[in-house]
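Shown here: the complex without one of its protein chains, the others still in place.
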Amino acid sequence: MSNPVTATNGAQFAGIATVADAGLQGMITLRGDLSSSVLQAAVKAATGAAVPAQRKIEISDNGAAAWMSPDELLLLVPYEQAVAKTAELAEALKGEHALAANVSDARSFLSIAGEGARETLAKIAPVDLSAEAFKPGDFRRSRTAQVAAAFWLQKDGSFRVVCFRSVGAYMFNLLSASAHPQSAVGVYTA
Amino acid sequence: MSTRLAKQGRLIDRSKQIDFTFNGKRMQGYAGDSLASALLANDQMMMGRSFKYHRPRGVVAAGSEEPNALMQLGSGDRYEPNQRATTTELFSGLTAKSQNHWPSLEFDVLSINNKLSRFLTAGFYYKMFIHPRPLWKHVYEPIIRKSAGLGEAPDNELKDPDTYEHFYFFADVVVIGGGVAGLQAAKAAAESGAKVLVLEENKHWGGRASVDGGTIDGEEPEVWIEKTLDALRGMNNVTLRDRCMASGVYDHGYVLGYERLTDHAPGQGGPRHRLWRIRTKQIVTATGAIERPLSFAGNDVPGVMLAAAMRDYVVNWGVTPGQKVVVATNNDDAYRTALALHEAGVEVVRVVDARETGGGALMEAVREKGIRVELGRAIAKVKDGPRVTKVAICAQNGEGGAQEEVEADAVAMSGGWSPVVHLWSHCGGKLNWDKEHAFFRPDPARPPLGDNGTGFVIATGAANGNLGLGAVLEDAAAAGSQAAEAAGFPAKAVASAKGVSEAETAMEAVWLMPAKADIKLRMKSWLDYQNDVKVSDVQLAAREGYESVEHTKRYTTLGMATDQGKLSNINGLAILADSLNSEIPQVGTTTFRPPYHPISMGAIGGEARGEIFQPVRKTPIYDWNDANGADWEPVGQWRRPFAYTRSGESRHDAVNREVKNTRENLGLLDASTLGKLIVKGPDAGKFLDMMYTNMMSTLKIGKCRYGLMCSENGFLSDDGVVARIDEDTWLCHTTTGGAESIHAHMEEWLQTEWWDWKVYVANVTEQYAQVAVVGPKARKVLEKLNAQAGGGMDLGKDALPFMEWRDGQIGGFDARAYRISFSGELSYEIAVAASEGQAFWDALMEAGKEFNVMPYGTETLHILRAEKGFIMIGDETDGTVIPQDLNLQWALSKKKEDYLGKRAHLRSHMADPDRWKLVGLETTDGSVLPDGAYARGNGVNANGQQNVIGRVTSTYYSATLGRGIAMGLVKHGPKRMGEVIEFPGTDGTIYKAKIVDPVFYDKEGEKQNV
Partner (left out) sequence: MLILECPYCGVKAEETELGAGGEAHLKRYGPGSDDDQFHDYLFMRENPKGVHFERWRHSNGCGKWFHAARCTMTMEVFGTYSAQTYEPPQEIKDKITAKRPGWSWREFSDASE
């Protein structure tokens, strides 16, 4: 019975980049031994993606696996399937020391697209976001202004940003301020 | 008078006239003017009054080192004080006001301080105002606040309409300064392949070279500058930023750049300032040099100016500060000013050169123009007044006698040059004294050290003590290559451009003019214009025993504040060294601190203002709460409703209504903020037994247990209900503020102490919206929801007993129900997916109508728990309280060998029977005890203070009981039941309270267990 809603409920802002609520996204926190073949198979089955290398995200047609730490992945699956996939993972990893938790509703998920995407993010995160340093498939956990966040770069040059749901509105307002239409720095182009 | 020249002015566009106002007077300038050059063009030499003596002051410099021409700019919400006229670009509609005077710039009442100046010496304030103490607050401080200080503070009711931002940038090499040295260094570094960022504080590139002349690669410097800029712009590994000042160099290659985006065009939109937060492997400081004033009497009279600054005004902006100019110098460079003035048609009355033998080719060139040059001579004094009128000239090597007086309306002075070493020194770069040039220069053997232990700053050009274009450019090319190599790029020798400038003969250090000036002259010889410090002040400080340069600085205020030693430093040190019969290198220099030049608070704050000043954490029910009367209370970064006030209702009434309704009917609490941590793994039980004081490993699946956490020090840190989910999984509830910190606490122990234990922790706090459904009708409303949905989990007394949990569906929502109670009532805490939280809340509110449902806030939560004697972390605990103090011994496992805090509880102070313990408190008259009040004991302590025997930790009006109730920690409290103790209030009232059991309501716990 449900009509689930995101914390930012479809919000959008257009400036030097377009900042938007990226909608409901199934997310599963998976902790375990990333070198285990059982875990790797379970990740593949759940997401279609391989276990990513350090600070990378592996994206498949209907899911993704992102590197959060040496013993933690963030798995992306369709929102409606998150509960079932979490249970499947738990089942598949029964003999392993691992923890799979559905965190789809604990997160806000936003996108930054357009020419000013790199600059928008570079105003709030202490990360080298130049084209040489940050490439599609790169995944980073860091600080965005005053909150923790994770972000990655898609092939199309847009970023996806994940933060806690409670600060979703803050993040949207923060990114919108960073993307002010007259605030292009002029050092990074898409 | 100062006027606009008919020709000259390489930076101004005479076709674009700009209107502005100064002290309400309309004036005109040109596009490209600075406010200072435009004021001079309007014959406005006097630009302010000094800090302490309120002496008339004019502009002295042409750049950011300007100490005098501080302005109040703009009006209303864009008003800003203390802005330098020299770094303010002129724009149409600019309004400027001079400051530090009353009632007007020309007539200032406090200029009486000038007459009293012999009483207002260094240390005057320290000596005068220390006694008697009471006078300070009511007499001295108000007077000083009125008379001292610079511009007026902005109106605190107005909000700055501009926005600001930060920008993180990473480079291999940052070149600070866009003069010819900076450009040459940048080119060399960039050709090695390094990613280079060049910061220039002004709008214009090229620094002084275009004004000072000479040739680069056989052409005018301007030509080379343009070519080099074009080349750099064409390289994709180079970023050039103008109007962007490097304000500080910090540890490990961190540089702050202060970019002024719209100061020259207010209101054009977009951020006003951008603070660049730069991390780089190497830094090249090509920050040039600053000319030093000469210390002669009246060297602060408006019209006395640095020689190079005067040249800048003539060449760059086509204005001359005077019609008859005396040039005073101890070096060859000032002759360039004489030549520039002569070429502009300004009469140079004299060049007074303190050197007996004078200068070289430049001096000859000046003589050839028919200008009178006097050697071994000095300025004895400039006649006091609002403007230079007369200059007395005497022998340098004397006391100031046998003066010749000449008429002049401006003086150009040059005491030599000081490399701008600030950015080299900010992070610890050391200096050497260069006797030949009488300046401190960077010691390349002792640079600031980076994270790898090697130097990360290279000074170059004039900032490295090089004078003359040839040496500057060669040094800069080498610095650029060296920086790139140090940043990890293959060494590449880059050919330097060839610079040629007039050869100069040696300067001669002149610290006082004339050398043996008498006290009357010394008392009018300024060292630090901005802080009003004179030669005589520094000498006095030395006589009074302030031998350390850092002490003298503070005693006299020399080089403090925004000057940061730019103009005053060397001259002050020289006077101090002389007074101490020491040498300058022995006396040393004061510490250069960032920022190099003041930066705006807005830039520092960046985007953090208004709605995003700080993150506000919102639960899924936040918007509903906000729309339904929530009176918000900050709890950490969360906002929680304190109470839901109805129209016309006071907060107090709302709380009483919520309390009574929850006890009698049905209350809903948005409990989503409570921390929820999943702890899983084969060793999870063992781990939780270490984390909690009580036993968690034995908890049965499906059951809940209240647990306490202590720090290793034994003090209570958190509490909450733990649920056993399955064989190797537990879910731990923490306090609202504890979710992140307890998660981190668990991770810390797992990662750094018991790293071989197989346990994983995940913070799932925000996955759920959690609603406490509380009151006698709690079960009824949930069962109604299930009935409406055609089924759901069995919530009956036996199916879901007290202190158990179940997964299932409630009203069609996937939910987890915990049968726990923090109120003493029948209570369920229901967790649903956060994304469905609002829908679930709505369903409860709708179904609850017939049961008279009401939401309740944190104050009601507190009162309900206090009526039951339940403790609250942060109220009953404050980081010094142990479980035993709160009579929670039952929660301290005796079976466990170890848990965090166990060893600490054995320490003698923890086991002390005199520790204050938790009791209930009832006022004898039913009133409410003041929060935090202390109970009076007998006698006084060693400090003569009243002994105390306890304090109030929680106190409320209980609507249930119709009286005040409280909890407190009291010495021997549990043994003193029935005793009445006294709590003096801050209002003078003595509150009397009886010590009682802390459980005020439903002592047997019947209500929650139905």
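Remarks
Order as written gives the chain letters A and B; numbering starts at 1 within each chain.
The rule we apply is simple: a residue touches a chain if its C-beta (ideal position, glycine included) is under 8 Å from a C-beta of that chain, and two chains touch if they have at least 3 such contacts.
In this text the structure is predicted, and so the values were computed from the model without any measurement.
Among the residues A:Asn3, A:Ser37 or A:Gln54, only A:Gln54 touches the chain that is left out of the figure. When the whole complex is considered, the residue among B:Glu347, B:Asp794 or B:Asp898 that touches the unshown chain is B:Asp898.
Although one chain is not drawn, the whole complex shows that of B:Glu399, B:Glu649, B:Glu747 or B:Glu783 it is B:Glu747 that touches it.
In the complete complex, the residue from B:His252, B:His342, B:Lys686 or B:Arg951 that touches the missing chain is B:His252.
Where chain B meets the missing chain, the touching residues are 250-254, 279, 449-453, 712-713, 744, 747-748, 751-753, 755, 897-898, 902-904, 906-907. Residues of chain A that touch the chain left out of the display are 54-55, 68-70, 72, 126, 140-143, 148.
Quick note on the criterion: only the chains that are shown with their structure count from here on.
Note on chain placement: the centre of chain A and the centre of chain B lie 32 Å apart, centres being C-alpha means. By the touch criterion given at the top, residues 1-7, 24, 29, 31-32, 71, 83, 97-99, 101-107, 119, 122-130, 132-133, 145-147, 164-170, 173-174, 177-178, 180-183, 185, 187 of chain A touch chain B in their complex.
Across the complex, chain B meets chain A through its residues 163, 165-170, 195, 239, 268-271, 274, 277, 279, 606-608, 611-612, 614-620, 638, 678, 680-682, 758, 760, 762, 764-768, 789, 811-814, 833-836, 838-839.
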